[in-house]
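Note that this complex is displayed minus one protein chain, with the remaining chains in position.
In this document, chain identifiers A and B correspond to the written order of the chains, with residue numbering beginning at 1 in each.
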Amino acid sequence: MNLPINRRALLGGLFAAATVPALAACSSGITSLEGEGSAGSGGGSSKGGITIGTANFTENQVLGYLYAAVLDAAGVKVNVRPNLGTREILIPALKGGDIDLLPEYQGALLHYLDTKSTATEEGEMQNALTVALPSGLQVLPYGMAEDSDAFVVTRETARKYGLTSLADLKKQNGRLVIGAAPEVKKREVGVVGLKDVYGVEFKEFKSLDSSGPLVKGALRKGDVDVANLFTTDTDIQANDWVVLSDPKNLIPGQHVVPLIADRKADSTVRRALARLGNTLTTAQLTELNRQVDKDKKDPEDVADAYAKEHGLVKQSG
Amino acid sequence: MTIDWSWIGDHTDDLTTLTLSHLQAALTAVFLGVLISLPLAVIAHRIRVLRGLLLGLSNVLFTIPSIAIFVLLLPVSGLTRTTTVIGLTVYTLVVLLRNTVEGLDSVPVKVKEAAKAMGTRPLRTLLTVEFPLALPVIMAGVRIATVMSISLVSVATYIGDGGLGQLFTDGFQRNFPTPVIVGVVLTLLLAVVADAALVALQYVLTPWRRRRA
Partner (left out) sequence: MYELFKNLGAWLVGSEQWTGPDGIAHRLAEHLQYSLLATLIAAAIGLPLGLLIGHTGKGAFLAINLASFGRALPTVGLVVLVFLAGGLSMLPVYVALVALAVPAIVTNTYAGMTAVDPDVKDAARGQGMRGHQVLLQVELPLALPLIMTGLRLALIQVVATATIAAYVSFGGLGRYVFDGLAQRDLVQVLGGAVLVAVVAVVLDLALSGLQRFLFRHRTA
């Protein structure tokens, strides 16, 4: 019975194996358990830094980095988490403390919180939002820039079925296929509202993406007849697609509005984001989206350049 | 499909950060997987009734799509690294548990009996005789689990994490192949390097095997 086991070598090796990942784990940032309480007194404080979350489409990331640029210039420590998912994922994460701030859109957010809301005018929606938001969250003043949902068809489809408005879709009930991000199937500003408000019923709903390559590719190829895109998407014009008009105001105004946790909403943050909101126009936002999507620039660089150009941050170097 | 080399040059910092974050998620998961599977394997090895149950359970966990595990963890651990690590750990278990049990099974009964005859206590036998002899098979499992984890981390991009996986969703949304190609290549490199490191670790851990080679 002879087992030449070098115990010291074995233990040393096991120790080494154990420490490498353990050291790495120290920096893992388990954030889900913290950040719940701190709201406390009135205004909140951005002293501990702000984590900005963004949804899974280009524009939301551009907006997130624009927020980051102006907040950073105001001396707030910021951290951007891009591409986290849909509103349905982001708002619970905001409540849970994984993120603190989120670029939102007035009407879409309102419908998410209160499907029965009838508010359509900007000021009215802002008030309705304040009421509808769960405790701990608030919206800051909305900005000038607007990005609506649009239901879009190709020029050819528009001609073939005589489509100019959402109301015309009813004539083709049960014949058309709609393509949109999966969440649009269950949203008021989506399949649900189109049925309730316009009596439209589609042959099929195809789960695609948010004004991304899938939905635009499917519209181009004719796999879907109607596509849900964003009005700030330059591909609508580039492809000569037709945006169906909305005579019954199903689609609410969609001004960009910061949604923030009370615990972080102090005067520094409010001031910085308000200034950005009063500067950024829809046309400018559309152009920034184009630079990211078409010129393949980083949303972060595009946002920083914009902030500098418009005097939102101090010019350096 | 052309590669935009200047993009790579402009993003070395980001790529380093993503690569390290990717590696950290994978290694933490394997480390936790080993911690969990070692005691479970001992139980499965000793108690016949529980053996089928434990191995069967880990097999079933393996059939659940990883993306679903990440999503189902959201109410528990939110949009965090924790969610990614827990999800990955679940996947390492099937390989680690199976290999560790097989490794322990492969220790000759005679050796264990000899240790017992010499008056060695069971725990001591386990730590100084059984584990070292089972180590090659266990390490084979650790290697597979590590490579698998490294390839799986990118799925967590659907919940906003995923290390190099973020390059995939980014390239997808913008119809931009460069980040995707870079992400695939870096993932493969990570796997190769990690695997080589484990081979080296095994060499260090099993000095008695070198003579045979």
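In this text, contacts are C-beta pairs under 8 Å (C-beta built on N, C-alpha and C of every residue); 3 or more make two chains touch, one makes a residue touch a chain.
A quick note: this is a predicted structure, and the numbers were derived from the prediction, not measured.
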Contacts of the hidden chain among displayed chains: A, B
Given A:Lys77, A:Lys170 or A:Lys186, the one touching the chain that is not displayed: A:Lys186
Residue of A:Ser207, A:Gln237, A:Ser267 or A:Thr281 touching the missing chain in the full complex: A:Ser207
Residue, one of A:Ser45, A:Thr86 or A:Thr120, that touches the chain absent here: A:Thr86
Those residues of chain A which, in the complete complex, touch the missing chain: 85-86, 88-89, 92, 181-183, 185-186, 204-209, 213-214, 217-218, 221
Touch residues of chain B, complete complex, unshown partner: 1, 60, 62-69, 71-72, 74-75, 144, 147-148, 150-155, 157-159, 164-165, 167-169, 171-172, 175-177, 180-181, 183-184, 187-188, 190-192, 195
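Methods note: only the chains that are shown with their structure count from here on.
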Chain centre separation in whole Å, for chain B relative to chain A (CA means): 34
Interface residues, chain B side, partner chain A - complex: 4, 7, 11, 23-24, 27-28, 30-31, 74, 77-82, 85, 111, 114, 118, 128-129, 132, 157-160, 166, 169-170, 172-176, 178, 201, 204-205, 207-208
Residues of chain A defined as touching chain B within the complex: 1, 3-7, 9-10, 12-14, 16-18, 20-22, 24-25, 27-32, 53, 56-58, 81-85, 89, 92-93, 96-99, 209, 212-213, 292-293, 296, 298
